[in-house]
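Take a look at the structure set out below.
The complex appears here minus one protein chain, its other protein chains still in place.
A, B and C are the chain letters, set down in written order, and residue numbers restart from 1 in every chain.
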Amino acid sequence: MIRIQTKDFDAGAEIKNLVSGKGNIGGVCSFIGLVRDFSASEQSGEKITAMTLEHYPAMTEKQLEKIETQAQERWGSIETLIIHRVGRLEPTAQIVLVAVAAAHRDVAFEAARFIMDILKTEAPFWKKEEGPTTSKWVEAKASDIAKAGLWEKK
Amino acid sequence: MIRIQTKDFDAGAEIKNLVSGKGNIGGVCSFIGLVRDFSASEQSGEKITAMTLEHYPAMTEKQLEKIETQAQERWGSIETLIIHRVGRLEPTAQIVLVAVAAAHRDVAFEAARFIMDILKTEAPFWKKEEGPTTSKWVEAKASDIAKAGLWEKK
Amino acid sequence: MKILYFAWLKEKTSLAEEDLSLPCGVSTVAGLMEYLKNRGGGFADAFADSTLVRVAVNMEHVQTSHPLNNADEVAFFPPVTGG
Partner (left out) sequence: MKILYFAWLKEKTSLAEEDLSLPCGVSTVAGLMEYLKNRGGGFADAFADSTLVRVAVNMEHVQTSHPLNNADEVAFFPPVTGG
């Protein structure tokens, strides 16, 4: 299940909804990404006051659905949820929720990490950070590209 | 932070509380364990109607604190939360919540998985499953012992 | 052909979206990028270093060698930074 929205989400309620009525679920691994109060660019580490998330709506949906399908093909019977916010967010705000429910915990942990890693390099979102004086587009991290690449070899 | 309780928990509220006011947190990985409606013993796979969790209170606290300390020593600056329920629980009920907040997602994922793996073999909880006709104590899984062992070698 | 620009490509070109007939002699993404760069001004700036630009055709990530036709939706953007 995929949702792109400007409003915040309640991770606990979303997870309960994901597993509701499914007695074969042994565990749910989830990841929540949050806005930090310092810049993602490792050179600067400057304070940021807000972040704006832009996206390419139709492609975002297509890419996230593809990621869910890949995870389901890879790990079989899992329930997946991806919620991603767009718009202007302040430090400590929730940006993204990825949750995977499965019969066993290993699958839940691995599939959730897979979805996050691939989302980071395939889903068309862009972050612009606002500092006290300037604002600038966040640059993609080489380490994120490397992490996504690791899943190809397995 | 550690809590042992009979009542249910709200994972979303617990996670928000864990990161509240901390602008250096980039992500939270959490795992929720749930009561399945079939037996954990792989031979039988029988339906279960409820599960009762017993524990050794003082030792549980001591062991969970030790696990949190080990995770903090291993991954440095992380915030951790472990909530474990005891008593009688029905299928689809939440049993355990482990959440790790960190600056970066890899640390959050790894430390949460570490805590779950070690909790499974070190924390003194015991599950008794009730089926339609009989009830029996869940046997420990060799695979859980193997997973915990893997962390020693790293 | 529909062309979309995102993030700093949208800012530099001052354009979110435009309709364009496949220009004469252009048959790949690389050719289109060269054509757009030659418009000068903000476009020259946006496409000055093509290694910084990522491309999707019909909402799939592609290489610049990807062929184009008039029914395609082409999007230009920087490497993605969601999550």
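Throughout what follows, contacts are C-beta pairs under 8 Å (C-beta built on N, C-alpha and C of every residue); 3 or more make two chains touch, one makes a residue touch a chain.
Keep in mind that what you see is a predicted model, and the values were worked out from it rather than measured.
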Output for the hidden chain's shown neighbours is B
Can you work out which residue in B:I48, B:A102 or B:L119 touches the chain that's missing from view? B:L119
Touch residues of chain B, complete complex, unshown partner: 33, 40, 53-56, 58-59, 62-63, 84, 95-96, 116, 119-128, 137-140, 145
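As a working rule, only the chains that are shown with their structure count from here on.
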Approximately how many whole Å separate the CA-defined centres of chain B and chain C? 48
Using the touch definition from the top, which residues of chain C touch two or more other chains? 83
Could you list which residues of chain A touch at least two other chains? 33, 116
